[in-house]
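Removed from the display is one protein chain of the complex; every other protein chain stays in position.
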Amino acid sequence: MSEALHPVVVEVNGRRREAHVPARLSLVDWLRDELRLTGTHVGCEHGICGACSVMLDGEPVRSCLMYAVQANGHRITTVEGLAKPDGSLSALQDAFCETHGLQCGYCTSGMLIAAQDLLNRIPDPTEEQIRDAIGGNLCRCTGYQQIVEAVRLAAERMKE
Amino acid sequence: MTEPFKYIGKKRRTKEDPRFVSGRGRYVADIALPGMKHVALVASPHASARIVSIDAKPALALPGVLYVLTGEEFCAATDSLATGVDAPKLTRFALANGVVRYAGEWVAAVVADTRALAEDAAEVVEVEYEPLPHVIDAERAMRPGAPLVHPAHGSNVILHKKFVWGSVDEAFAKAKHTLAFRATWGRSSTVPIETFGVAAQWDPGTEILDVWASIQMPKYPDQVARALRLPGNGVRVHYDVDVGGSYGVKRGLKHTVLAGYLAKKLKVPVRFIEDRLENLRGGDMQGPDRFFDMQVAFDSDGTIRAWKIRAVDDVGAYAGRAPFQLGKPITAICGPYRIPAVEYDATSVLTHKTPQEAVRGFGQSPTNFAMERTIDRVAAFLKMDRIELRRKNLIRSDQFPYTIPSGSTYDSGDYHAVLDKALAAIDYPALVARREAARKSGKLAGIGISTCLEPSGGNSAFEVLLNPKNETTTWMDSCLVRVDLAGSITGVMNTSSSGQGHESLVSTVIGEVLERDPGTVRVVRADSLSALPSNSPVGSRMAIMLGGAAAGAAKHIRETLVAIAAHNFECSPEDLEYRGGDVSLKGAPEKKLGWDQLVEIAHRKFHRMPPGVEPGLQAKFVWEVPTGGGLPDAEGRVQIYPCYSFETHLVYVEIDPDTGKPSLGRYVCGHDCGVMINPDIVHGMTYGGIAHGIGAALYEKFSYTEDGQLASGTFMDYLLPSSMEVPALAIVDHCTPSPLTTFGQKGSGEAGYLGAPAAIASAVNDALAPLGSAVDTLPMSHLAIWKAIHLSRHPERSEGSPSAGS
Partner (left out) sequence: MLQLERPDTLPLCRTRGFLALSYGLTPGPPLKSAPFEYARAASLAEACDLLARYGGDSKVLAGGQSLVPMMAMRLVRPAFLVDINEIDELKFVVIETDFCRIGACTRQMTIERNDWLGARVPLLRQALAWVGHAQTRNRGTVGGSLAHADPSAELPLAARVLGAKMTLRSSKGARTLDAEQFFTGPMSTLVRPDECLEEIHWPVWNGNRTGSAFTEIAIRHGDFAMVAAAAQVALDSSDRCTRAAFGLGGASGTPLAFPEIAVRLVGTKLEDKAIDAAADDAAAETDPGSDLHATKEYRRHLARVLAARALREARDRAVRQ
C-alpha cells in the first residue's frame, strides 16, 4: 500500500513551490529533503531544541511540529530567506558574524529566526527579552553570551 | 602586554561564520547521494538478554524495504571494534549477536527507501528475547556473584591501576589532619544539537568506500577500514563535512562500520542519521559516570601534604577509548596545587548501561570537581577562607616549569595573578556583602570558587600508561600550505571541525608567518586518502598542534621565497629581508623581488630556482606534540600533555529555601591560555564550556531505572540549559605564554567546562553551609538541593527512595 499524496502550494522565501506530499512528512523534512533548503536543521524532532525554527506567515514556529501538508496556502521563511534582497547579510546575520554568536552553526538558523522575530516586534530589546526570545532554542557551543551580544548589536545598528 | 603580532590575538571575524549564518553550512544530513537508502534500527528493550530469534520477514514484506541486517551476518563479516584497554576478550560490534548488554543496543538494521519506511519496518521485526540478570551499579558490578556483562572477560572490571607517586603514607602519617569523603559525578554528556550521522558509498570500480560523517575522532578511517576488513586505503573519509557540535562525543565508529557494510553489501549509498532518541540511548555518547573516594592530609595552616584519589567509573556495556578518561587526569593529578604526594587508584567497571564515550576534557572535569570539593572541605574544616587556602597551595609563578609527582611538567602559569584579576572583576567584597544581605533576608546564598587546570595539546601518553601493550607515543598533526601560480595561499588541514574555527586558526597563523592578509588565505580539508597525519581536534590540541603545523609549513614557504631571492640576487639569505611577501636586500629596498615575481619563479622559471629546491610552492609540516614521545618509567611517571591553561571561576548563587530552586547570578571566569590566536573564538568556547558545566552541575543526567532502562531518553527529560538558565558570563583574560609552542599559545577547547561544575558545586555548598548541609553529588538537581535543605530542617524525616532514578 502506498501512502496518499496531498497537493500543496506554499510560498517559500518568496517563491511559489508546488508539491505532492505524504501526510506524515514533516515540514522540516520537506524543506530540507525535497526543496533542498538545508539551512534549517533537525535537532530533536520532538519540539524542544528549536533548531528547525522557521517563520510561518511571519511568526516563528518549529517546523518539526508541523506536517508539510499543513503549510498549504501559507508563507514560509527559512534562514535562506533572511538575507537582504541583494543577497548580502541582514543586520542580524552580520551582527552574529561580528560577535561570533555561533560556533558549529547548527542551531544558528533557528536562533536567527527567533531573534529576527524579536527584533521585528521589539526593536530595542532588553537582555532579558533577548534571553526569553531565544529561550526555546538550545545552543551547545556558545553559552548564549555572544548570541545575546549579537542581538543587542543588531538592535543598535538597526536604530541608526 | 606587548603585542608582537600583526594578526594573532586581534579581533577578527571568523572565516566560517558567514556561511553558517546564511544557511550554507554543509552537514552530513545535507549530503544527498543519488539513489541513497536510509537506515532505521531495531533496539533492545532489555538491559540484558539472550536473543532467542529474529524474524525479519514481516519487515521485508513492507513497501520500500531493501534489507534487514542482523548481528549474525554482520559479526561474521566484520571485525570487532578496538577496545583501548587490555581486554582482548571484549568484543564490540554495531549489532548485537546473540546477547544484548544494554537497553537500546542495536539488534537489527533495516534499509529502506526513506527513513519513515525504514521505521515502519523496524517496528515489525520480531525479536524474541530471554531476559538475563543485569547490573547497573558500578559498586554492585564489582562484587562477587554480580552478573557479568562480558562473561568471557571473567570480571566486570576492565581496568584497575593503582599509582603511588611520592611518600603518600608518610605524608598521611605526619599530617595534622585528614579528611575523607565521596564526590560523585553523574552520567551526563555534551549532547550536541546535531546527532551523529554518516553517509557511505561503495564504488565497486575503484573499490573505495567513501564516507561522509559528523566525526571528531582520531584514527577514525583506519579503524573503519580495519573493522570492515578493507585495506587502509580502501576507505576515504571526507573531512569537508561541517560537524554540528561534538565536544568529544562524535565518535560514530559503530555507525560508520554498519553503514559502510550495508553500502558495500547492497551496492547502494546508505545514510544513517541518528534520531534524537537513538542518539541519547544507543548512540554510545554518554560521558563519565564516576565516584571519587577522596582522602586528604593537611596541616593546621592549610598546607596540603598529600591526597589519595580512588576513582571508580561506570563505563557501560562496552568500552572503546572511554576507560582512558581515567588516565588523562593523571597529567594534572594534583590540580594547580603544590601537592608532593599523590595516590591514584582508578577502576573502570562494566555495567548493563549505554557505553561511555569521550566527553570534553576527557575525565578532567569530574576530577577537577572532586579535587575542588576537597579543597573546599579542607577550608571548611579549618574554618579558613577558601581563597586564602587556595592562594597558599597554588603553585607560584616563579616555580615554573613545575614537575608534579605523576611526572608531567606544567609549562607556565601565574595562577595567583589570574585569581586576583577575577576577584577584582567580580568585586569580591561587594559580592560577599550581597551574600550576607541575602542571607539576612532569609535566602540561601552562596559564592562559588574554583581554580582548575586545563591540560592541552593532546599527547595521549596515558594510553601506554594504562595499557602497556599500546606503545603509541606520537599524536602528531600536520598542515600543507600551497601558493598557487596566481599567488593565492591555501592551507590544507587534515581533519573535520565541529565549530572550533580551525579555518580561522590556520588562515591567521599562515597570514601571520607570511605577513599576508588572513582574509585572502583559503583553508580547505583533504580527504583521508590525501591527508597528512592528524589526530583530530581532541584534547584542546588544535591551537597548539594545527596552529604549530600551519606555522611550520608557512615558515618553509617563507624560507623558500627567501632562498629564491637569494639565488637570484646571488647573495646569502641573511642579507635579505622578508616583508609582506616581498624579499629585498637589507639596506637597499629598491633591490626587491615581489611576491608575484617569486611565485612565478617557483611555478614557471626553474632556471631561476636555487638548486635542490622543489618547483612549485608548497610545504608540509608534521609536528610531534612538544614534550611528547616518552614512555612511562617504572613508577608510572610520564609527561602526558605539554601545556597547562588555567581557569578560575567565581559565581554567585541564590537558592529558594522553600523549593530548592537555584538561580545563578554573577559569573566571572579568569582565564589564562597563553597567547590567544582569535580571542572571540577562545571566549566563545569558554562561555560554551561554562554553560555545559552548568548543565552537568545542575540539570543533566542520564538516569536509569532499576530495570536498566534509560529514563532520560528525550530532551524533555535530559535537560540542556537554555539562555534562561545560563546567566550573563564574563571572562577576564590573562596571558602567560607557553614556552613550548610556536606563538606561546596553549589549548582552550575545553575551557570553562573544566572549572564550572566545581565552582557551581562550591557555590551551592556555600549556600547550604549555614544549614550544615552539603551536596557532593552532581547534578545537584532541584530535588537533591531540596532534600539537603529539608533534611537539615527535619533530620528525623528521611524520604523514601524515589521509584525512578539511579
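Order of writing sets the labels: A and B. Residues in every chain begin at 1.
The rule is short, and it goes like this: a residue touches a chain if its C-beta (ideal position, glycine included) is under 8 Å from a C-beta of that chain, and two chains touch if they have at least 3 such contacts.
What you see is a predicted model; the values in this text were computed from it and never measured.
Per the touch definition above, the residue from B:E128, B:D299 or B:D658 contacting the chain not shown is B:D658.
From the options B:D30, B:D210, B:D275 or B:E503, the residue with contact to the chain not on display is B:D275.
Annotation: of A:V10, A:V69, A:L82 or A:C97, A:V69 touches the absent chain (contact as defined above).
Where subunit B meets the omitted chain, the residues involved are 40-43, 45, 103-104, 115-116, 119-120, 122-123, 275-278, 281, 658-661, 699, 703, 705, 709-714, 716-717, 719, 721-722, 724-725, 781-783, 786-787, 790, 799-800, 802-805. On the side of subunit A, touch with the chain left out of the figure occurs at residues 3-4, 6, 22-24, 26, 45-47, 50, 53, 56, 59-62, 64-67, 69-70, 72-73, 114, 117, 132-133, 135-137.
Quick note on the criterion: only the chains that are shown with their structure count from here on.
Subunit A meets subunit B in the complex at residues 1-2, 22, 24-25, 32-33, 36-46, 48-49, 51, 78-80, 82-83, 89, 93-94, 96-100, 102-109, 112, 127, 130-132, 134-148.
Contact residues of subunit B toward subunit A in the complex are 13-14, 16-27, 29-30, 32, 63, 116, 190-195, 242-247, 275-276, 498-501, 680-681, 683-685, 687-692, 714-716, 720, 722-724, 726, 728-729, 752.
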